[in-house]
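All protein chains but one are shown in place.
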Amino acid sequence: MSAERLPTDWKSDAMRRRIARRYASERRFKAAGLLAVALSAAFLAFLLFSMLGNGLRGFTRTEIAVKVDFSASPLLLDPNAITDQALANANLPMVTGAVVKKALGADAEEWVSPTAWTVLRDAIKADPKILARTVTVKLPAATAIDLAAKSNGSPEAEAAVARLDKAGLLTTGINWGFLTASDGTDPTQVGIWGAFKGSLLTMLVTLALSFPVGVATAVYLEEYARKNWLTDIIEVSINNLAAVPSIIFGLLGLSIFLNFLHLPRSAALVGGMTLALMTMPVIVIAGRNAIKSVPPSIRDAALGIGASPVQVVFHHVLPLALPGILTGTIIGMARALGETAPLLMIGMRAFIATPPGGITDPATVLPVQIFLWSDEVSRGFVEKTSAAIIVLLVFLLAMNGIAIYLRNKFERRW
Amino acid sequence: GQQSGGGAGGTRDQIRAVGSSTVYPFATAIAEMFVQGNPGMKSPIVESTGTGGGMKLFCAGVGAQHPDIADASRRMKKSEYEDCRKNGVKDIIEIQIGVDGLAFAESKNGPGLKLTPKIVYEALAANPYGKGPNKAQSWKDVDPSLPATPISVFGPPSTSGTRDSLAELILTKGCETDPAMEALKKKNEDEFKATCTRIREDGKYVDSGENDNLIVQKLGANPNALGVFGYSFLEENKDTLKDVSINGVEATYETVSTGQYPGARPLFIYVKKAHMQAIPGLQAYLNTFAANWDPNGALTKRGMVAAPEGVRKASAETVKSLAVLDGSQLK
Amino acid sequence: MTAMMHEQQTLTPAGETRMPETKMTETKMTARDVKVFYGEKQAIKGVSIDVDMDNVTAFIGPSGCGKSTFLRTLNRMNDTVASARVEGTITLDGEDIYAPSMDVVQLRARVGMVFQKPNPFPKSIYENIAYGPRIHGLAHAKADLDVIVEKSLRRAGLWDEVKDRLHDSGTALSGGQQQRLCIGRAIAVEPEVILMDEPCSALDPIATAKIEELIHELRGRYAIVIVTHNMQQAARVSQRTAFFHLGELVEYGVTSDIFTNPRQERTKDYITGRYG
Amino acid sequence: MTAMMHEQQTLTPAGETRMPETKMTETKMTARDVKVFYGEKQAIKGVSIDVDMDNVTAFIGPSGCGKSTFLRTLNRMNDTVASARVEGTITLDGEDIYAPSMDVVQLRARVGMVFQKPNPFPKSIYENIAYGPRIHGLAHAKADLDVIVEKSLRRAGLWDEVKDRLHDSGTALSGGQQQRLCIGRAIAVEPEVILMDEPCSALDPIATAKIEELIHELRGRYAIVIVTHNMQQAARVSQRTAFFHLGELVEYGVTSDIFTNPRQERTKDYITGRYG
């Protein structure tokens, strides 16, 4: 053994202490990491729970059972000639008010929703014979009563609820209308179907435009493009577009699609086109990564037996890259589905109570609907806003879930 | 398709309205009633773009791709009218649908301020009476009779029509109490306007977005703050807010509708006469408006204040006769 | 086939070449003064070589000396590397393969290639073999294709092992089987030359032995060029050996001579393990 | 140091072991019946071996036979592979290195390692060397550190080449210099054993020669274990050679015997190039 060597005394106290210190700092560092993960997850949980807490009530509504004696009410309706127009002219709102007053007391007119008469209308339409009878109908409660019944409301409303409850007239049930109705002005009657359909149409346009173009671009850049100034510019543009603030796309849509091309305002078509410009770069980038991850040995193999470059891509590379491309597409679409700002610029911030029938009809989308409702005067909209958020989140989580599933399932190592 | 871009194209079987966010809740309410009263009709589209933005779209031309109605929380401006004419929108029908109260409110636990336009002006102006930057920190600085709570006002942002109303209905009134200002008005209209309507930007007045619900919330949280917003919000939130009297007048339905309460401004809709024929249901939509703007009509239930009887009569007449606006009265 | 028969000639000064003494052979491919550049960098510095039908030719040399690069010039796989540039002449049956009129796709069908790492397509065994004939239109009916697949797998010595699971994925085979599948895939388009770039280096000894045996069987039917880093393998499978070093062809000749009696100092040092 | 002096003993039946006849050596590490699993798969199948101070031990064997895996059990680098599991006993100076009381951090300081690809940190040359002493607190003043850095670089045979640019990045050196830097880095913490996993396989012949020379010089001061795929290199640098095959230790003995007179058929086939 050589003399000049200074053997380290690993067993000395100083060294032991030092090592203990190092391990302590290791533990602290690890705990900090865990804390970071936990905090992030806790925030998410908090967000989701607070939305659920506020929003689940939005899926229910309170109804008041009211006895209606049609024969005794001043209805100008001929039971044998019930038409939509006749019903519209029949002064049902007044009748409803009178009926409620009679059944529940003088101050009760305020207890039912202003649009409660539509329930009567639909009941008569469904069965004109009830005009000759006395029936019990469940009328939607007014917002104040609804709130008081589900959580807490004003003292007057609470008193009314207590009275109704005692009489056993109050029921709270799932409000299917929330899923099938469209925008409205009475929070007890609104639904998300219109906005949902708008989102669907917008997404269709977005997908139809951005997917083929995105995939074609990814293929071109990854497989064929020779490095030159043009491909450099393309590459920079794409990476940049993927990060351009979405509101800028709104400005673009406003100037080009609306003011220059004169496409219809508020339409799913324009919304979809605007979002497609935003989504395309996301698909390109995901597509390129997916294509890049197809091992070169596959290309070599195909080229080596005489496949042309186009055949190599369409027979081998694209099929193998497809799951990756789909994952990227779903993520891009999910982002587009949640996007609001650019759509505000192109006229989707609108009251649209008729679900759009096509891509050129006026439409709004779920996130814009949420934005609109969050701005409503009536406090009944608070829980509706949260409920709409839940619907949107369920969709987004489902899309993300599918993307993650695809990624895990097809993630392969060659 | 052989359809070319530009020009008029496409058909429309829905009414389109654009404009004021203040009128938006009333226009949508009418839209709903219109559909219920006219089965088979499609629901009108109401866009909330702000009065000016709406005017811009409205005046862009005649045809299916341009809106039929502009909602406005102020009268059309002369410049807007001229723009309309330039683009071929010649015959415009002006209908006042009601009144909006510009309400001042505070939290239920607030100090119970009593204000006048003069006090408001002196508290909020950027440059009161042109005498240099506003130094008032508390209400007491403005008027010794008021409590020494700091000035903190949440109000409409400079981009909204409600802000214009605040400037016109309250600030200018307060400003004009000073004779020097009256003189200035004659001498230099622009400077008068600036002195009397410009609001301080040192944080005492907080621009508070479009979302009036947030203002309501903030007031609840901060008893010393004052909020300025449409009367309908006060009405809806009576349980947490109370009104602040101006000139000793409380903001109640009556005082606003009679114009006693100073913060009252008219609400309008503007309709293109050229569209009356081509857009199905447009006349019926206007009729629905007319049927619901009475003091005990559906619109007042939603927080609108009915216009005085005379105005209502005149508006109803316009709906019937479709009389065209005379641009020369506009400013 | 328009093959050219000619006597082996002395090649460029760079390569010390000894003619195979025994018999006249059918020269399949010739390279004359081939230079390959990757951008600025020259990877092959003027190599001339002849490849014939009857002998297996082995390329040996230390890592990075350019064996693979040169091999890939022979079927223009280098075209796929953007920075690569080839100078000199390479012919197949006397036709210049870098001539503009040459269709690369057809060339690659005629000069097949087997790679270092087995790279079957992630498809069924059947589809792996059938792919080439399909894109080249070599079979019109399913029955034709079946015949081709069976014949190719038989020649690749794989038929008995896979005949019952032709529709299993090619990637599910063992490494050695995969490599034979790749050879079968190359054979299926009836190539004239087969290039193999270290075909056994990822395989275990038993699989290696199988491939070597296969090469013996294929010899004569196809011109075969094999790159290997295993000198013993070169000695076992080849009749001609080319030794590359730093992009140059140092020595080319009959395999047994190269190993027992190298003429160049560098060859000798390499063979005795002084470097590499 | 609590080294143990003991005679070489006959090892497990799996490994045919011939004792180094000439002299008694200081045994530094012993492995007894070591088995390593990656998940289900067994990569090392009961290997026993002794490593001593005076001889360089070489591990040879075909690719994938477990050389690297076994080497990495010696300083518990396998701990970093989640799926890896080690059975059997390995001692360093008689202490069980897999005992719970053993501190990995210390162990790795005592058993240094050099990897196949030179992996200097992307820091200056100085910082590369100083890294180990710093984290282990082996120097308190800058001056101490300077001394350690110089000494380590000298021992690694790199001092003269880099003394004027100690603050240049370590990654800017040539491959061979980088590898010597890595050796210097390992030396700087005064290890007792140095493990080298194919340290020259990424280097050119001249750099290889330098490293081999360095190994000669370090011999005796540290127990050295080297994995190599180049049999000639094993013959040149080592005094003991262990031949691995399929996770087993086939033969272990004096290097010259293994190469000239292997006892096992498998060893012989491998050495003569029948596989690998």
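Note that the chains take the letters A, B, C and D in the order they are written out, and that residue 1 is the start of every chain.
What we mean here is this: a residue touches a chain if its C-beta (ideal position, glycine included) is under 8 Å from a C-beta of that chain, and two chains touch if they have at least 3 such contacts.
What we mean here is this: contacts and distances are computed from a predicted model.
Novice: According to UniProt, what is the chain that's been left out of this complex called? Choose from "Amino acid ABC transporter membrane protein 1, PAAT family", "NADH-quinone oxidoreductase subunit H", "Phosphate transport system permease protein" or "Nitrogenase protein alpha chain".
Specialist: Going by UniProt, the chain not displayed is called "Phosphate transport system permease protein".
Novice: Of the chains that are displayed, which are in contact with the missing one across the whole complex?
Specialist: A, B, C, D
Novice: One chain is left out of this view; which of A:Thr143, A:Thr206, A:Thr329 or A:Thr385 touches it in the full complex?
Specialist: The single option touching the absent chain is A:Thr385.
Novice: Among B:Lys108, B:Lys140 or B:Lys193, single out the residue that touches the unshown chain.
Specialist: B:Lys193
Novice: Just name the one of A:Ser12, A:Ser25, A:Thr83 or A:Thr180 that touches the chain not displayed here.
Specialist: Checking the options A:Ser12, A:Ser25, A:Thr83 or A:Thr180, the one contacting the hidden chain is A:Ser25.
Novice: Take the complete complex as the reference. Which residues in chain C touch the chain that isn't displayed?
Specialist: With respect to the unshown chain, the touching residues of chain C are 103, 105-106, 110, 135-137, 140.
Novice: Considering the whole complex, not just the chains shown, which residues of chain B touch the missing one?
Specialist: So the residues of chain B touching the unseen chain are 1-4, 6-11, 20, 48-53, 56, 61-64, 77, 79-80, 83, 87-88, 157-161, 163-164, 167, 190, 193-194, 197-199, 201, 203, 206-211, 214, 217-218, 221-222, 274-275, 277-278.
Novice: May I ask you to list the residues on chain D that touch the chain which is not drawn?
Specialist: Its contact residues with the unshown chain are 75, 77, 80, 82, 104-109, 112-113, 115, 117, 119-123, 131-132, 135-136, 182, 185-186, 189.
As a convention for this text, only the chains that are shown with their structure count from here on.
Novice: So, what's the distance in Å between the C-alpha centres of chain D and chain A?
Specialist: The mean C-alpha positions of chain A and chain D differ by 59 Å.
Novice: Which chain A residues touch at least two other chains?
Specialist: Expected reply: no residues.
Novice: Counting only residues that touch at least 2 other chains, which ones in chain D make the list?
Specialist: Residues of chain D never touch two or more of the other chains.
Novice: In the complex of these two chains, what residues of chain A are touching chain D?
Specialist: Per the touch definition, chain A meets chain D at residues 1-2, 5-8, 10, 14-15, 18-19, 22.
Novice: In their shared complex, at which residues does chain A touch chain C?
Specialist: Chain A reaches chain C through residues 226-227, 295, 297-308, 311, 315-316, 320.
Novice: Residue numbers of chain D touching chain A in their complex, please.
Specialist: 1, 103, 105-106, 109-110, 135-138, 189-190, 220-221
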